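Yeah, one chain of the complex is gone here, protein chain that is, but the others are all in their spots.
Let's look at subunit A:
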Amino acid sequence: IMASTKASKEQKYDRQLRLWGDHGQETLENAHVCLINATATGTEILKNLVLPGIGAFTIVDGHTVTGEDAGNNFFLSKDSIGKVCVAGSFHFLPTALTCLRLGSVLWSASVPFLVCKTYGLIGYMRLVVQEHTVIESHPDNALEDLRLDQPYAEFQNHIKSYDLDSMEKKDHSHTPWIIIVAKYLEKWLSEHNGQPPKNYKEKEAFRQLIREGIRKNENGVPEDEENFEEAIKNVNTALNPTKIPSAVEDLFNSEQCKNITAQSPCFWVMLRAVKEFVHNEGNGSLPVRGTIPDMIADSQKFINLQNVYREKAMQDAAAVSKHVESLLQSVGKVWPESIPEKDIKLFCKNASFLRVVRCRSLAEEYSVDTVNKDEITSCMDSPDSEMVFYLMLRAVDRFYQQHSRYPGVYNYQVEEDISKLKACVNSLLQEYSLNVNIKDDYIHEFFCIFGRYICSNLLLCFILGSAAQEAIKIISHQFVPFNNTFIYNAMSQTSATLRL
């Protein structure tokens, strides 16, 4: 029965396993999500989390929630791994107050908090997480890690093993373009004082140099050598200097990396180990990634070249492991039990793509002293910015606080509520010293259409679909969550991410 359950799970989850792998799926099955006021939204968010396989749920009714008593066991237990709290605010939840209290409890417990709200045709999501590390960010357009500008010893030896001029035509036409570029780069460097092609003119000349290497037939006509064409096409990216991305440099310089303790999460221990590697065995560079793109070549040449990269990657990962071991020892921990080797290998492979997301707390967002005035005023400079909807949502919150109801619920209230809401907008802008202008249209629209029960099911579905994926990102530590406010306008089908 166990086997058939495993097999049927593999079948069921096949399409998503291809995105986050078995290890990602495991994190979902071990996750525990708390849904607050989810019952008011029907089963939408539950569906979006149950379908991909989230393991456990705690559901809390919004009417009774306060920061302190909302699922105490859930929040305050020591182990917050795999826990996310999603709060939906759709009706009756006095947003600001409750969310702030809830927010501070969750912040202290290091439980990521995702707030979802819809109001008329505007959807809102806020992610609150102190520090979220991502090893597998799966970037869409990653640059290859080829090291052509600083070939390591084994790579150099491998390049030496080729003699392009003396090769048979068949071998010549099936030599990987990486080798071709490497060979011609050697030639160029020897003729240009060790300086690689830098500007467009030089790169053109370099491409021409390669083109001249194409074999010619007895009539002097260049043969059809696709691998050489590939080499020429890839010159630009191939010549990119090997560099540690600034995002990774920033991580190296962060406090968590500098101060490794027994409590340091694995991410920081591994990052520090990579940093040590960079300053020692790596000679200023990250561990070699170990992958190369497919290219025209015969099987043997390609596989041999691929193995040169793979073996170097393994070597570098082993060196990083040594640093991990000594770091752990220095804080009284044991290796490899604390951090398995396969985790270190995965970390090294993704070294260029590591990301850490730090969201500001709700307290910081709401406090007059720390409100992000710059972000608000600069967004409001653009006429079409979604920021205006954020401010309107805040004004509506304020309205609720003052009048214990939402504006314009009944037709007869509409006229007086216009001026009441406008007053809320003004007091909000004044309190935060925001020198921005909100057109009357927005105020009229907000309460003409927006009132109690206003959440359009459809808007909810958009936001709760997005929310589910953000929760999955948080739980799996794969792909990068947004930071920190997402506004969706169903009128225009546009959206924006704001940092508040």
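In this text, a residue touches a chain if its C-beta (ideal position, glycine included) is under 8 Å from a C-beta of that chain, and two chains touch if they have at least 3 such contacts; residues count from 1.
Following the convention adopted for this analysis, contacts and distances are computed from a predicted model.
The chain absent from the displayed complex carries the UniProt protein name "NEDD8-activating enzyme E1 catalytic subunit", chosen from "Small ribosomal subunit protein uS2m", "NADH dehydrogenase [ubiquinone] 1 beta subcomplex subunit 7", "Calcium and integrin-binding family member 2" or "NEDD8-activating enzyme E1 catalytic subunit".
Among A:166, A:299 or A:437, the one in contact with the hidden chain is A:299. Contact with the omitted chain, checked across A:185, A:288 or A:472, is made by A:472.
Note that of A:139, A:222, A:265 or A:284, the residue touching the chain absent from this view is A:139. Residues 8, 11-19, 44, 47-48, 51-53, 121, 137-140, 174, 294-300, 302-303, 306, 410-412, 414, 441, 444-445, 448-451, 453-462, 464-466, 468-470, 472, 479-483, 486, 488, 490-495, 497 are the ones on subunit A that touch the missing chain.
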